[in-house]
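The complex appears here without one of its protein chains, the remainder shown in place.
What follows is chain A.
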Amino acid sequence: MNAMSAEQASAPVTEDALRSVLAGERPSRPGPVSTSLTFGWRALLKIKHVPEQLVDVTMFPIMFTLMFTYLFGGALAGSTQEYLQFLLPGILVQANVMITMNTGITLNTDIQKGVFDRFRSLPVWRPSPLVGALLGDVVRYSIGSAIVIMLGLVLGFRPEGGAVGVVLSVALLLVFSFCLSWLWTMLSLILRTPNSVAGVSMMVMFPLTFVSNIFVDPKTMPGWLQAVIEVNPITHLATVVRGLMHGSVPAGEIGWVLVSSVLLVAVFGPITMVLYRNKK
């Protein structure tokens, strides 16, 4: 049925019409901010046209929150309600960090489909397609965060830090997620298919989120494992989010998170851009 209507829409191209559109108008080049925002707009359009892609943002965190709270909560913290106060900020971190993987998968799909080369052939600030995509993803993180927090509130999560604490912790999460995404953009320029990007991302993601203090307090773990957890930036992020939500401001830890965010961009940003420039 689509093919039928498609044929009707293909009116012939006339020479006059063609002549009129080939009149050479050359608008002045837009700046980096403008082109990045335009690419961000594209990412939002894609969410509008393919809303299914929000499944990972919605279902995944809901599943994890419910499973951990009710399966393990009683055993881990004595009661599900008590565990939820501890778990929810952690799940929020995990959900956001997991959603960042999507960045790499989307970019790799663009490369496969050929639209990526169109963007690379444009006379625009070179990182703008990537920065724009990451800006679009910030919207996804926000949606994911909102869903987790709403669910938490319904289940009985009571942040002692109030609305301000919640908003601040989400803001910090968005910053960290944006910076972490550069790791996945780098991967997606190295690996060949969206599937392999997803596979490798999972292999990085699972240890990174589980070997942390997201789900349990590491005190009962062996010393060497505690040492590993201590250097995992996700641990510090979870500590900060937990602290802000429950009303304390762990200044040193916030510094840790900001420094690791800057480091992530400083390391993976330039590598990504070199790969992007030389992508064959």
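Here is the rule we go by: a contact is a pair of C-beta atoms (placed from the backbone, for glycine too) under 8 Å apart; a residue touches a chain by one contact, two chains touch by 3 or more; residues count from 1.
Going forward, contacts and distances are computed from a predicted model.
The unshown chain of the complex is recorded in UniProt as "ATP-binding cassette domain-containing protein", chosen from "Sulfurtransferase", "ATP-binding cassette domain-containing protein", "A alpha-helical domain with a conserved ER moti" or "NADH-quinone oxidoreductase subunit K".
From the options A:V57, A:A77, A:V97 or A:V124, the residue with contact to the chain not on display is A:V124. Residues touching the missing chain, restricted to chain A, are 2-3, 6-15, 17-30, 34-35, 38-39, 41-42, 45-46, 49-50, 110, 113-115, 117-118, 120-124, 278-280 (touch as defined at the top).
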